[in-house]
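Omission of a single protein chain aside, the complex is shown with its protein chains in their original locations.
Letters are used for the chains, namely A, B and C, taken in the order the chains are written, and counting of residues starts over at 1 for each.
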């Protein structure tokens, strides 16, 4: 993938995710691997809901800036690099949503089973159970990146950071987007199931009654 | 309906349903009957939120591919065919939403009565009760298709698959869309009623107080 | 207002309300008064999310069709006419939403007080209380229209029909839209307050803790 293609793909991802409200308040970071030792990533502090010049920069896999742009790398760049170092990902998407902030609040991981959407995460087995790692939101980003590196599960294309957001990835931008969509669907569904579980239901109950 | 018209109609349905977030993570399948023994259906694994060449294919009512396209039929094609075999449907829409995944979790069917939206499903009687079949999400798609075939109720243009999604149909694409919209409205309303039923309410209570 | 202007205004209202999902499954009806004894109203059975020829017709205040179009008047036309007969409304909007179906379920009226949005309904007094009539959804539309006529409160530009939807009106299309928006905001807020009222809260509680 050329740098020009990467800019185009990142702009398209911004448009899709921004329209859903997943990139509010300058939150989120999007990156693409564009070579053996190069990653194109959105710049720190920019509004990812918009496409503007200088809002993307290049880093190597150690996180060093390798272009001449004035953009600053985000403090969260290390989490993207942890994914690229541990997996074959071609794209990493990080977004904050109310639903990805509303699950996994007590556990070290969020177990999900018996749902069709797990197929979109690559799990086709009928009794598949996916365990999404939930990291504590360490203020020390180096520690957070290290923990991400240690806990990434090659069979699960994402992890949660508590009271912060989700990281999702895939072989390319499309795969990363589909994994992110499947995870967000499941997070929202889990939240809604937890709410509904407060309701006592009797067998034979007519919901519309 | 010609194949060209079918492509145009499917593209339009993708746009409408995609904008609502009902086709996330490559989920969903849309089909149109275009002759006595031919169905145009979206291809397996494609992102139905987008319109791209080769994302539609033709099958006969037995599920055999009858065009030269490189597209693969979805494993869920059998459920669409079950509808075409059992009813006069001209269009079948299958979507995953959080709300259609949040109702019918305990029952074999979801009974709905005393709601204006039932008219949009063809039930104009004041004390109409519609019973939407709820199928278990069998991993064996042949078994699931057979169960769909067996349980389809000609008076109800849809069924649920638990922890998976909904199928809705109609005489043409517009009718199928309107049935789907009515069902989704009712599912969301039922979920919200179930949540609210946890709240003790006294007569004369002023909600805004 | 000329008939051409009415068509243009109805098309614009369809676009605005349709984009919000308030006109799903052919539900809803929109009308404008265009003379002493003429009302332009959306036709029965049409999808009000779309603008198409022949989807509007003219009736007089007694509900008689007074144009040559092939369109059929909706069975709900009588409710629009009840509003025009009882008030100075220039526009009446009827929509189904999950939230307007989720309030007023036990009462004959929905009392709302102590909220800024009441100003948008014309109530500027600090201790204003608005009582929105809630009608039973009689299958007999003539009975429903009569009850609407009897219960319309000139000080409140709307009423609810239980398990059906809301009617809102104003001096012109803009005023009707603003009243509808204020009512929907309040319905959604009331529903959310009812849900939250299940939660025991202690003074000094830190919500984000």
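Criterion: a residue touches a chain if its C-beta (ideal position, glycine included) is under 8 Å from a C-beta of that chain, and two chains touch if they have at least 3 such contacts.
It should be emphasised that the depicted structure is a prediction, and the values quoted were computed from it without experimental measurement.
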If the full complex is used, which shown chains touch the chain that is missing here?
A, C
Out of A:31, A:77 or A:101, only one touches the absent chain, namely A:101
Which one, C:24, C:80, C:96 or C:115, makes contact with the chain that was left out?
C:115
Of A:73, A:90, A:133 or A:165, the residue that touches the missing chain is A:165
Across A:5, A:37, A:67 or A:114, the one contacting the chain not displayed is A:114
With the missing chain put back, which residues of chain C would touch it? List them for me.
20, 114-117, 120, 125-126, 174, 178-179, 181-182, 184-185, 188-189, 192-193, 195-196, 198-199, 201, 203, 206-209
Chain not shown, touching residues in chain A:
21, 24-27, 47, 96, 98, 101-103, 106-107, 110-115, 129, 137, 139, 161, 163-165, 186, 189-191, 193-195, 197-198
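In the analysis below, only the chains that are shown with their structure count from here on.
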Which chain has the mean of its C-alpha atoms lying nearest to the mean of all protein C-alpha atoms shown?
B
What's the distance between the Cα centroids of chain A and chain B, rounded to whole Å?
29
Between chain A and chain C, the Cα-mean centres are separated in Å by 41
By residue number and range, which residues of chain B touch two or more other chains?
114-115, 193, 195, 198
